[in-house]
Every structure is written in structure tokens, then in C-alpha cells.
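Could you have a look at this structure, given as C-alpha cells, before my questions?
Note that this complex is displayed minus one protein chain, with the remaining chains in position.
Presenting chain A:
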Amino acid sequence: MEKQELGLEITELRLGLPTSDVCSKKRGYSELTDENSFSNEEEEQQHQQQQQQHKNLNKAQIVGWPPVRSYRKKINKTGSKGSDCGKMYVKVSKDGAPILRKIDLNTHKGYADLVVQFEELFGCFAVEGGVLRDYSDKSEFVPIYEDKDGDWMLLGDVPWEMFIESCKRLRIMRRTEALELKY
């Protein structure tokens, strides 16, 4: 196979570890242990940095290394995505706020916890008489959520674990709008 002179050396198929020069492993080893091979500390540092870069590069490029079965690699991959007990992010919108937020339902132990985060995300809330009160614009809000069936439900009716399994998104709706829906 003719060598390409177009800087594609890195893609050239080789036997052994891909290093930037065609060197034997013996030379690599002696470079590691030969204390006299560097004239000053700076050079040595530079070289070690290069070695480290090579190593990082090498690790990524070696086929079949580390020797772990692909089955196991896949398990670890899917696991690590939700490794923190399976994250459950849902969108939260608040009437009047143009930008939506996302909340990880799994980080909360219950409804009270959740409302505290509403406070953090959207400003001053308090729970009074079963409704959320936003003092900054003097209106009241009702937290609702969309469940698996697509229905909008009032927050707090069902046990927490049932809620997090069926909640697809949250909405903090103005109470006035909620009242209008009655008619």
C-alpha cells in the first residue's frame, strides 16, 4: 500500500500501537527509563507530556482494548446514562415566564420538596391554602401535570411514587385560567 503524503499517516493501518514514528517498543521503553536522554528538565517535561498525549491517543484507538466483552460494555454504557438512579427530567412551564425549565423528579422525596424547587426556579412562591402564591406579580398559581394518558391533573392527589411514574410534564398555571376551565 503506497504511503500517502497528505498527512493521513494517522489513518495508516499498522501493526502494533499507533505512534507518531515507526519505532520499536524497545525504544519506547528505553526512553522511559534512560535518565540521561534529556539535557534539561524542560525537555523531559515536554517529552513526558507528549508521551502522555500519545498514551491518551493510543488508548482510544486500540481495537479490543481493554479486553471487555461488548455485552458488558453496552451494559455499562446504558447504565451510566442513568447511573444516578435513573434521571427523570420533565419540563416545567410557568404561565407568564417565557422560558421553560427542567426538573429531575428523582432528586425529590415528595411534593413539598418539589414545590421548594419551583421557588428556586421561578421566583418567590409560597404555598397557601393549597395554591402557590407568587408574590412578585401578586397572582396565584396552581401546579398541574400532564400524565401518561395526556390528561392534565392536579398535583398532589396521588402518592408520590405513582406521580413520578406517570408525570410527563409540569405546568404552573395561573389560578384564574384554571377557574375559567370550569365553565
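Everything that follows uses one rule, which is that a residue touches a chain if its C-beta (ideal position, glycine included) is under 8 Å from a C-beta of that chain, and two chains touch if they have at least 3 such contacts; residues count from 1.
Note that in this section contacts and distances are computed from a predicted model.
Colleague: Among "Tubulin epsilon chain", "F-box domain-containing protein", "Histidine-containing phosphotransfer protein" or "Septin", find the name that the UniProt record gives to the complex chain excluded from display.
Modeller: "F-box domain-containing protein"
Colleague: Extract the touching residues of chain A with respect to the undisplayed chain.
Modeller: Residue positions of chain A that touch the missing chain: 1, 13, 15-17, 24-26, 28-29, 32-33, 55, 58-59, 62-73, 75-77, 79-80, 82-86, 109, 159-161, 164.
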